[in-house]
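As you look at this complex, bear in mind that one protein chain is not there, while each of the others sits in place.
Up next, chain A:
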Amino acid sequence: MHFSIQNLLFLLVAIAGFGLFVWQARKVRANILVGRDRDMSGNVSERLNKTLLVAFGQQKMFKRITPALLHMVVYVGFLVINIEVIEIMIDGIFGTHRALSFLGPVYDVLMATNEILGALVIIAVAAFWWRRNSKPPVKRFTGPELRAWPKLDANVILYIEVILMAALFTMNTADLKLHQLEGVDLPGTFPISSLLTGLFPDSVTALHALERVGWWAHIVGILCFLNYLPSSKHFHIILAFPNVWYSRLVPQGQFSNVDSITHEVKAMMDPTYVVPAPATNPDGSAMAPTPFGAKDVDDLAWTNLLNAYSCTECGRCTSVCPANLTGKLLSPRKIIMDTRDRVEEKYNSPLIFQPNLYGAEAKHAEQEVLDKENHTLLRGYVTPEELWACTTCNACVEACPVNINPLESIIEMRRFLVLEESAAPNSLNVMFSNIENNGAPWAFSPSDRFNWADDLYVTEKETGVRS
């Protein structure tokens, strides 16, 4: 153990890196909490079970086997290689060299696993890159919402992952060769690096420098990556877990009931019903009434905003959306991406902020109602045309590997359009008035409701009657 200026430098870099991340994470947390309250407590065992299966176990990824296996490699690589990061941290702070080598055979297995996973990660990342950048790419990696920044972001993540792996192999290979030249055994087993030693120079000085470059590049790379996350779709590697934890546990077909409306309806039907007093501010003054449904991000529940930060823009939702498949403007992924863009525009922005702003080039330009003055989630980002195309079929909800629910946000915005703006398509207004007047969504007379039973019979064998 030889404490040096390098250790002090490392300590400063690490503190700065983690400090910056905590600062950013707090801003993200504040953004999520601008959403409306929703009690998601309780059901601990069910939530734990879901988190283990869906988040840790990646259960829903395996609906599509190829990307599931590729993703599993990168995911396991991320988990296991991070054990080596612990060692790097210890070495960096205390000036030790391979502090975990006292583990002996366990260390051998750990290092060998890391190296094999590292190599597999590079292969998987190459496959991911190809799926996104070949001509044509996998269809769900296209679409109007995957504009310049989301596309670049997806590639940047892949490049960083390759750089991190390259740094790891550089460090290990140089270290291995140094020890070979010195005739000393390096603790650990390095199946990949031992194949690469021939490519490295024979100079001890150069090897030593390469080992340090690899070491620093890996740890600084990780700290940079960590601080890139809040600007990136890659934030899902952290937020997927709480997002799955806070999943809705009710049947997918069950939509929320609006409580304030329940009070109104009960009061209408029963004059003796006492509507609970509206919530007040801590000083006793009346709170501003909340609108029905959602016009902007702060009208959505905080879980909907957590959804937006957990999205990795994989597009499985959009690829199974019946409206999108048949050429409608609706894309569930766009709703989720727009939500994150809007909350970052209105509240705390991340370090890199490139929101998708849709302008005149949008597909159905004449249908777009992009209201720049009233620049809210609804109309500023999401158009009524998109919302009205939804069949509420839950395919997007079912498809999401991390249990994001685009349908909830769509319904909240529909509620705002209908209840606050009376802006439903005319045919739906006709349907509403039919229900009000006839008790059926069609213009039939309620008195004809039982006509189906006229002249009805059942054909049965007449037992006991012989011809």
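To be clear about the criterion, a contact is a pair of C-beta atoms (placed from the backbone, for glycine too) under 8 Å apart; a residue touches a chain by one contact, two chains touch by 3 or more; residues count from 1.
Following the convention adopted for this analysis, contacts and distances are computed from a predicted model.
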Margin query: Suppose you had to identify the omitted chain by its UniProt name; would it be "Amino acid/amide ABC transporter membrane protein 1 (HAAT family)", "Cysteine-rich domain-containing protein", "Carbon-monoxide dehydrogenase small subunit" or "Spore coat protein CotJC"?
Written below: "Cysteine-rich domain-containing protein"
Notebook entry, point to check: Which of these, A:17, A:293 or A:332, touches the one chain of the complex that we don't see?
Noted result: A:293
Checklist line | Missing-chain contacts mapped onto chain A | finding: 63-66, 250-255, 257-258, 261-262, 264-266, 268-269, 292-293, 319-320, 322-323, 325-330, 364, 367, 385, 388-395, 397-398, 411, 413-419, 424-425, 427-428, 430-432, 435-436, 439-442, 444, 446-453, 456-463, 465-467
